[in-house]
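As you look at this complex, bear in mind that one protein chain is not there, while each of the others sits in place.
What follows is chain A.
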């Protein structure tokens, strides 16, 4: 069975005829070529496939594509678009928060969701928010530092905007 999926992916509205049992991860990777969304496990264990659905983190491997009908999906490719890296992506780069890099897209999107809902998280809040995303290279301290740095730079940007 096929159905029409209407969805906004990385800011662009799309309509695709897809099988009812297609997983969101396969829709994104195989259908749209958005391979930044990673599959690290056999389902719901590692967090590498985390994407944002209406600003909330979701595991694309455990979500049917049709469940995002009419919603807004963001993948790692959509964060910066064709422009410069976002402060969060730059912080992951600068603070050595990416090693082998396989967990990085999911980790960044989980952090992005946190910062959207809580722009100034404490260290424990950061750890909690990212605890569903495994990092085998164990760059834990560097990842937390990256999110703290990004939160700080967002704060500065907001302060500058307020001053203007």
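By definition in this document, a residue touches a chain if its C-beta (ideal position, glycine included) is under 8 Å from a C-beta of that chain, and two chains touch if they have at least 3 such contacts; residues count from 1.
Here, contacts and distances are computed from a predicted model.
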| item | value |
| --- | --- |
| Among "Molybdopterin-binding domain of aldehyde dehydrogenase", "TRAP-type C4-dicarboxylate transport system permease small subunit", "Chemotaxis protein" or "General L-amino acid ABC transporter membrane protein", UniProt-listed name of the chain not shown | "Molybdopterin-binding domain of aldehyde dehydrogenase" |
| Touch with the omitted chain, as defined above, among A:20, A:45 or A:152 | A:45 |
| Touching residues on chain A - with respect to the absent chain | 29, 33-42, 45-46, 48, 75-77, 79-80, 85, 89-90, 92-93, 96, 98-105, 108, 126-128, 130-144 |
